[in-house]
Structures are given as structure tokens and as C-alpha cells.
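Of the protein chains in this complex, one is absent; all others appear in place.
Chain IDs A and B follow the sequence of writing; residue 1 opens each chain.
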Amino acid sequence: MSDKNTYQVPIGPIHPAFKEPFMVNFVLDGETIVDAEAHPGMNHRGVEFMGMHRNPLKVIPLAERICGICSIVHQHMFTTATEHAAGIEPTERARYIRTILAELERIHSHVLWAGVAAHEIGFDTHLHFTWKVRERVMDLLEYITGNRVNYAMWTIGGVNRDITKKMYPKIEDTLLYYESLYGKLEDIFLGDTSIRLRTRNVGILTEEDALRLCGVGPTVRASGVRKDVRIDQPYAAYGDLDLDYVIPSSFGYENTGDVFSKTLVRLKEIPQSIDLIRQCVDGMPDGDIDSEPRKAVLINKLKKADGEGIGRIEAPRGEAFHYVRLEGGMEEVANWKVRASTYNNLTTYRPMFMGEQIADIPIIAACIDPCIGCMDRAEVVDVRSGERKHFSHEELHRLSVEKTKMLLGGLP
Amino acid sequence: MKSIKLPMSMDQLEAYFKKHLGQGIHDLRREEIKKGIKRKPMKLIWFTVDRKYFRKAVMLVSQIHIPHLSVTSGSDRGDFVELIYHFAVNYGHPGDEVSVNIKVHLPKDDLTIPTITDMVPGAITTEREKQEFLGITVKGIPDSRRLWLDENFPRDRYPWRWDETGMESMSRYVHDESEASNPPTAKNPRRGGDKDE
Partner (left out) sequence: MKLTKTFDKALWVFHVNSGSCNGCDIEIVAALTPRYDVERFGIKLVGSPRHADVLLFTGPVTRKMKERVLRVIDQTPEPKVVMVVGNCGSTTGVFYDSYAIDGPIDTLLPPGTHIVYVTGCPVRPENLINGVKEAWLYLEKLRGDDK
């Protein structure tokens, strides 16, 4: 690294594949990372504070906008927690509709992640390919809910819109499309030599570290940890469905916990989601979609309610958690704690980065599927010279792409 | 106590905590919420421990297996600050996972709690967050720097407090300033809700 590389790009997400501002500090010994520390908070909007000034029905749109990729996750958790606190039961049909939507979101999120991961190691063709195929599930979500991203489907006690019989053929069409496509995705991400070279034995998280650091989701399942809220503590309709932990050893791979395993777990969850949606469509019970359609009555009921509840959901990125407390006679939510999956996975960065190279930073940073975006800027301290250097994301990306080229050039 | 057979049932868990915490445990509450057509239950245990028993309670959880701390939630309840440590016990056993929610009450004149990062290394994020959002001092925390708030943020203001150290004077109402002027009242220290009520 010569000094002419030490420029600074002052603001966050330079490439849009990275969404949000975020920073990781690295300590380097030459090319090798000896320490890494994440600095979040650029995106702190005070959502919990705002939620504690609004009534529960007004919090739902706010919860939806905590994150635009997992908007279903936060509204799902908030409504579940509030229903728990107020003792309201959602209708059975609503539980099934919620499950279908949550699984559709898992498909779109994992396909999106695959594209971002491919971009990080320099395969922009794959980025464009995955984003092209992702549009199909976005179309279906738009068809069911009326919007591409923030769906406004959840309400306390049920959902706002129904999934009717008329919609089943279109759902099945989309599922068939992804089924036929799945082999190709697997070929690209699991079979391709150059991708294997960049992902095998990179960013390893051991099973013990994964457990001790309270990691969640595909990040830790890749290390062989059996943690999946959908199975451990079923919510929505998952208790009625048949599903198993997706860990690499179930598919004849080793539970290595490297980037390859994480890719594998995410890809294998796509056919699982397809299967779960089919089970839901087949077993969808009749009945109302909303246990209390009169909103004024509902608000009154929530005002009188006194209690506390939790909402735990297996988001595409792992377990997420909401805690809600309601106080009798108080219009607003008395206490609200939001905990997204990345919050727990942040601590897993350190063991994953240790001993890796600068060129591997982008793919390791992406491998937990960080919801608070990416590194906008990585500050690097060289322990030999004690010199501080700043790398822009572009530069890191360039290094990453060069490494792929170098590895490919070295092939026989 | 070395060989605990997993998964632990709700009865076993209740007996386990009651036996080892003695008079330090209060208001133990069990919940089973049945969900779906098959009525599979979601199991929860809530209890309050005295502060001096708190580390022991966490140690009891960590003796079952490597503890999974979902998060710590905290709220200002007037005279005291309530912290709830949400643990998940029996993960990896389909349908048997129990949420163990350990509450600790900290009086406003002594907002300190011992760290649990030696038993649960993953708790560091949430402990740092509690320090900056509730003004709690976590004794023995390995890293006490700020996490989410910027360095210019006032040191004596805490976003989740409802007393004079809260955020009422700092928050702004973008759309119409007059709507923000509902004064805090003694009964409800928060701004008086929404206009259309």
C-alpha cells in the first residue's frame, strides 16, 4: 500500500449494493487482519423512542420502516408482541397468511444476498442475474399486498388483506419458477471453482464462538449450530408445518462455518421456503383474516390492556426480537425494545476477520448479511508502521476483484 | 448440577431456579401460549431477582448450556429502572425452547448492575447500549465506549428515560411545531400523545 492510496471518501455507501452507512476498524499486519471492530450507529433514528410516543396501531407502519428489506419481520414481531401483551389472538387464517408472506420475504432476501455476495468477489454478471430473478418474487408480493417493499399487511389480531383461492395459481407459478431456477443458482454459487476459491476457508466462525457470541440465523447454522426460532419456539403457523434445521451436514457437507457454508445454508433455505409456502397454501384454514376489524374498538382494547409480551421471529438473517409492554390507561406503547438479527451477529465479525486478508474484507463483511449495510469506510492501522490508512469501499472492492482474478489466473 | 438433561421442562426450570435462588426470586410467572391448528405452545417464564442474586441467576442459565441472550430490554418505571434479560433455554430441541426472562429492578439513586460478559460474551453489545440509553453503569464492562449515539450527544441525556434526564426537550416535531408543545405532565411524563385523539 503506497501513500497515494490513502484517500478518504467522506460518506457511506459508495456502491448501492451496500445500503446503509456503517464502519469497521481494522488493525493490519501487512496484508493480514489482526483485529477488527465494528462501529455502528450512523443510522440511529431513535425508532424505539418514537414508538413510545404513538399508539400500537400507529407503531406498525413505523416498525415496518425500521428496515426496508425485512419490513415483514419487524411488523410481524411488533404485532406478535403486542398481541401477547394484550391477550389478543390472531385468527388461524391470518397466521397462515403471515407465514406465506414471511417465507416469500425469505426467498427475496436470500436471492438478494446471493447477488450482493457475488458482486463482492467481482462477479457482477451474477449480481444482475440474481436481481433479475428476484423481480419475480417481488411481483408476487406486489400482487398479494399491493406494494413492492413496505406491505402494510399486518394489523393487531390478523392481517389487512386476504390471500384468496384466485391467487393460488400465481403463487404456484412463482414457486415453480424458483424450483426450476434453483439448480442454476446452486451451480453458480456452490459448483463454480472461482467462487469456491474465494469462499472456502474464508471468514471461519467456529461452533463454539457462534454459541458464545449469541450469534443467530444462517451465520451460525453454517457452523452447525441448531438454532431456528421457527422450529425451537414456533410462532405464526410454523407449529403446524413440517420443517427441519438447515445445516450443512444435513446435505453431506462439513459444518465449517466459512463463507461457503453460509452461502450453502442460505441457498438451501430457498427450497425449504418453497415447501413451507406449499404446505401453507394446502392447509390454509377458512375463516376471518382479522379478529377485530373495527379499529376504534381495537384501540380502546389496547388502551385498557396491561401486560408485556415478546415477539421472536426467525428473520432471513436470524432470530430477531421485540419486547412490548402496555400499561392500562395509556394510549402509547409503554416500552418497546427492537432487536434485529445483525445486532447479535455484529460480535461475530471479530473471529471471522481475524487472520484474513484485506481483499477478503468485502465478502466477509457481506457474509452475515448485515442489515445495517456495509463498511462505508474501513480504517486500517498497520501494526508494523503504526500508520493509519483509509480505504474507500471502491478500493476494497477493487482489491477483492483483483484477488479473484489472481486466483483464476493461477488455475491450471 | 453438572449433568442437566436437556430439554428441561417448565416444571424442572421453575424448580431449578426456585431451589437455587431461594428467597432472591420473586413473582415467578409461567406462560404457555398455544398457537396454530396443532396448538403447539410457546413457553415463557418470567421472574424478578434481587440485584445481589442477579449474577447467580445468569450463572444458573449458563450451567444449563451455553446461554443464548436474545437481548436486554430496559424501561424507566418511575422510581426504578427495570431491566429484563431475555434468555432462550433449550434451543436445538424442536418446540421445547423456553424464553427465560430475568427481571432486575435498579433504584434510580443507584443505577448499577454487574456485567455478565464473562459468562455471556455476546452480551457486550446490549450492555453498552443500556449504558448510553438508560444511564446505567455496568460494573466491570470490558468496553464502555458509546455504540450508537454520536460523541456530541449530551452525556447526561438518555433516550429511554422519562424523567428530567430524558429527551423531551431535545426531540423535535418536524411537521408542525405547535403540536410538539403539549407539556409533559406528572402522571404521564411523555408528550401528550397524538393530536387526533
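What we mean here is this: a contact is a pair of C-beta atoms (placed from the backbone, for glycine too) under 8 Å apart; a residue touches a chain by one contact, two chains touch by 3 or more.
Since the model is a prediction, treat every value here as computed from it, not as a measurement.
Visitor: So one chain is hidden, and I want to know which residue out of A:127, A:241, A:259 or A:276 touches that hidden chain in the complete assembly.
Guide: Missing-chain contact among the listed residues: A:127.
Visitor: Using the touch definition from the top, which of A:53, A:221, A:268 or A:403 touches the missing chain?
Guide: Once the missing chain is taken into account, the touching residue is A:53.
Visitor: State which residues belonging to chain A touch the missing partner chain.
Guide: 9-17, 19-21, 41-47, 49-50, 53, 61-62, 65-69, 71, 112, 127-128, 131-132, 135, 138, 148-150, 371, 373, 392-394
Visitor: Provide the residue numbers of chain B that touch the chain removed from this figure.
Guide: Residues 149-150, 152-153, 159, 167, 170-175, 180, 191 of chain B touch the chain that is not shown.
Keep in mind that, in the parts below, only the chains that are shown with their structure count from here on.
Visitor: I'd like to verify one number: the distance from the centre of chain A to the centre of chain B, where each centre is the average of its C-alpha atoms, in whole angstrom.
Guide: Once rounded, the distance between the two centres reads 24 Å.
Visitor: What residues on chain A touch chain B, complex-wise?
Guide: Residues in contact with chain B: 40-41, 44, 46, 48-49, 52-55, 58, 84, 92, 95, 208, 211-215, 225-227, 229, 231-240, 245, 283, 285, 308, 310, 312, 319, 321, 323, 325, 330-332, 334-335, 337, 339, 343-344, 346-347.
Visitor: Write out the stretch or stretches of chain B touching chain A in their complex.
Guide: For this pair, the touching residues of chain B are 33, 35-40, 42-44, 46, 66-71, 73-75, 84, 86, 88, 90-99, 101, 120-126, 146-150, 159-160, 167, 171, 188, 190-191, 193-194, 197.
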